[in-house]
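Yeah, one chain of the complex is gone here, protein chain that is, but the others are all in their spots.
Chain naming follows the written order as A and B, and within any one chain the residues start at number 1.
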Amino acid sequence: MSPSFGRGAMTNSWQDMQNSEVFLIAGSNCAECHPIAWKWINRARLKGAKVIVVDPRFTRTASKADIFAQIRPGTDIAYLGAIIKYIIDNKLYDDYYVKTFTNALYKINKDFKFEDGMFSGFNSETKKYSYSTWSYQLDANNNPIKADSLDDPDCAFTKLKEHFSRYTFELAEQITGIPAAKIKEIAEVFCSRRPGNILYALGMTQHTTAVQGIRCYAIIQLLLGNMGKAGGGIQALRGEPNVQGSTDMANLNANLPGYIPYPTNAEKTLQHFAAKHGTAQYRPMVAILKAWFGQNATAANDYGYDWLPKNNPANMPTQTQFFGQMEKGQFKLLFNFGSNSTVSIPDRKIVARGLSKLDMLVVTDIFETETAQFWREPGMKPEDIQTEVIFLPAAFVYEKAGTMTNSSRLIQWKEAALKPLNESLPDLDIIDLIFKKIRELYAGSTDPKDNAILKANWDYGKHADPYKVLEEINGYNDNTGKLISSLAEYLNAPIGTVSTGCWIYAGVTGSGNLANQRNNSDPTGLGLNKDYAYAWPGNIRVLYNRASCDANGQPVDEKRKLIWWDAAQGVWTGYDGPDVVDKTKGPDTPEGKVAFKQTPEGVGRLFTASYTSGVPVAATVELPVPTRSAGMTVDGPLPEFYEPIESPTANILHPNVQNNPCAKIISTEFGSPEEYPHVLTTYGVVEHFCAGAITRNIPWLNEIMPEPFAEISKSLAKKIGVKEGDKVEVSSARGKLTVRAIVTDRLQPYKVNGKEVETIGMPWSWGFASLSPGPSTNNVTMAAIDPGAGTPEYKCCLVNIRRA
Amino acid sequence: MNVSRRSFLKASGITLAAFASGLGFDVAAAKAQGYALKLEGCTKITSICHFCSGGCGMLLHIKDGKLIHLEGDPDNPINEGGLCPKAASLQQVAYSPDRPKQPMYRAPGAKDWQYISWDEAIERIAKKTKEIREATFTKTEEITNAQTGAKETVTVNRAEGIAVIGSAEIDNEECYLLTKFARLIGTPFHEHQARI
Partner (left out) sequence: MTTRKMVFVDTSLCTGCKGCSVACKAWNELPAEKTKLIYGYISQDSTTPTTWTYMSYHEKYENGKMHFLMMKHQCYHCGDPACMKACPVGAISQTDSGYVLINQDKCIGCGYCVANCPWGIPKTDETKNKTYKCTGCIDRVENGLKPACVSTCQPGALQFGDREAMLQTAKARLEEVKKSYPKANLYGENLMGGTTYVYLLLDEPEVYGLPANPTVPSSLTFWKDIIQPYGGWLIPLAGAAAIGSFFSTRLINAASSKSKGGKTHGH
């Protein structure tokens, strides 16, 4: 979403779902994996909203759908492309919105091409694209040149139209297995009711075409004018309690907190970093260095920029790739906080192989996870595994104070309700204790490499106080000596005069603990609940809400109005926080028209062009600093359908380019459709959570979902001579497991390119330990990851099945 | 009453006695019994669910430091008191006998854990961190300047041998401190299950 809109987050909220007229739930089994969604979807249904569900299985979510389509896993882009074509062909797009709030009219570089499944600029050695032709035609001031009409042959809209002209309903049927008439029905219903809401989760992201599938959603919602509106938007239903927060706080190799790009060895000084990423990133980089190094960070020493370790772009493994680096001997020590890779990593045998090569593994968790005791999984030889393992018992969520950020960016504070059980400690204390001990060991060192440890600003009290940490995240203003009071104060302060540990959270503790606000009133009836907790950025509840207003700055939907331009007062105001560049710049000014201020162009991006705003035309210094550069989709400026890495069929769009050419493949064993004819898709169930480390230790949950299973259609059951309750062995080229069979009409065989295909469904939440052990589905899955998001393709691989 | 059902069925004498004493309905029985709410006298503390990203509010009822009951927080506008089965089950974590009671250590080649103290655990971890950091540290490396094509030596201050897997299941303050911790000890190799 970030390349399309500038921010990679769910745009609206759970409560806002009550305002929708239609839902497309595709890539999300939210009735099971996000049950809270259904409180609000049902409220919309009671007012007449329609629900469309597209899924490889007829799920508990599908049971409540008005329209259900069973799709072959991993083929979403094909039918979504057909919907995009339908919108364009039938001129169902919102003409004013598209021209005003998107880059539809922007002229694209004439050298941009898409031929035989490949975009221009591919380097087959590195498997990466150069973005040089994915750019705009620029004027003398570095501004994109705009066409006069959507019919201009160079404009982004025309590129979009041409690109998707191949995606007919009939073609989509051949690829997805969904009948063409059904796809047309989905398109008609979704386009005829606005605002329309799109919900997705891991069903969309766990593919090697993850980002591009979500790009289709962005394009559809921009064309229909559904972005920035109550009841509209795109809801990325994040999978874990604080995954929004952990991503905001950059537990990721390519970021620092607040989505600052992590510096690589090419940005050898802070000036180089600024030149590459613009002031938009230079500002928070200085602020975080000041937060981390306090008084020791000065303009003279580049605020301690040198002390940060720099990434080597040639070696930036993601979590799935970590274990390979252990096996190869790079990593000797792994800190593992609250993550159960032994169950959760695809083709999971790579995990034990990696962990076995470590000197030391440190695990903190609530229960003794499979990862903590990988060395005693049945089949392992503990005596041959030299890894030292230390398990640290962690306090549970209600045994510690702090904040978590939910999927809709809402930061909520909680107090410790109970004392940590036995000797367990909050992770905060554990990190604090380890760091302080390391610092003690380095005391007195004069080696410059130890500066980061010795000069860090690190004092959270004898027992680390989460509120002190939250205040560091909020940040301080040097000039006042006080906490930053608002996001605006941070943005308006001269660079180098403010610190913040995560700039998008600036203001959260600026006037008391706003994350602890408890006024749940909702005078609008829209579910904004503005005075309950605090949403980043700047307590805005519906992102891009400027797009909910017309040319005069007035709400286009009186029933669902969020913000408006108050001409008398000369200010943007409303029920929600206005998501505008400057509250005093009216709708007739250039700034007042900007609805997507986090993109360099200020508009939603139908075509994700490479563009950096504010590049000085005549550079007077060696390293000119621009304003903001665009987030990019690494595998193409427009979405294209590619087959999953393991697929039962050839890519009929371009047989020579079967898969995403940029996908990173980690697994080394692959199966053919002849040997492994069926498509496996994996998922969670409502009764368990992710790798099950906690839920499989809760007796009440084991009672209602006691064991893993494989769901198969009646026709497949007949073919292999299996009935409900029999044990079946599911195998791929990578491994196998035996589970109970569920034989159901909720899966049906379907035709792909004329060939009958069966989908098998298996939940993945089991492992060898806990109160309810069971075989792990990730024995068989494929470790191949999306080039942009790094998400593995859990949702489709080829398997065979037989009676066990 | 300590009579098994079968013996009751057989012994008609007892049957008749029981019948005789139990005849007639008492519509007020429910009221008369009284329905003391076990939540009386409890302190209420709100928290947030630990599972999906809904951010549903939980309400913990606590008496004398002990959890009496956990249910949805009716004042949280996200869930208005509702909880899915996973969240509704969370009181079973509070006193679970299956939670490890103290730090544990598994020696190289060992087949089981041994309990260790927090002091020992932290000491071992810190020493190992220093050892690996020293052994695998890259202060500078050579790169090719993308503009000029020239070779340059740049400072990278990277501890190559240490990796950190963080978590989407811990608090913001903890995630933040872990990010800071990882970078300060020199590792950019920091990931978590957001991608999984």
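Rule of thumb we're sticking to: a contact is a pair of C-beta atoms (placed from the backbone, for glycine too) under 8 Å apart; a residue touches a chain by one contact, two chains touch by 3 or more.
For clarity, every value in this text was computed on a predicted model and none was experimentally measured.
Across B:Gly72, B:Pro100 or B:Pro188, the residue that sits in touch with the chain not pictured is B:Gly72. Note that of A:Ala26, A:Val498 or A:Met705, the residue touching the chain absent from this view is A:Met705. Where subunit A meets the omitted chain, the residues involved are 31-32, 35-36, 38-39, 42-43, 45, 58, 60-64, 66, 68, 685-687, 699-707, 709, 724-725, 740, 742, 744-746. Touching the omitted chain from subunit B are residues 1-5, 8-9, 12, 15-16, 18-27, 29-31, 33, 35-38, 69-72, 74, 79, 81-85, 87-89, 91.
Simple rule for what comes next: only the chains that are shown with their structure count from here on.
Averaging Cα coordinates per chain places subunit A and subunit B 23 Å apart.
Of all residues in subunit B, only 45-58, 60, 62, 65, 67, 70, 75-80, 82, 84-86, 88-90, 92-96, 98-113, 116, 118, 121-130, 132, 135-137, 139, 141, 143, 145-146, 152, 154-196 touch subunit A in the complex they form.
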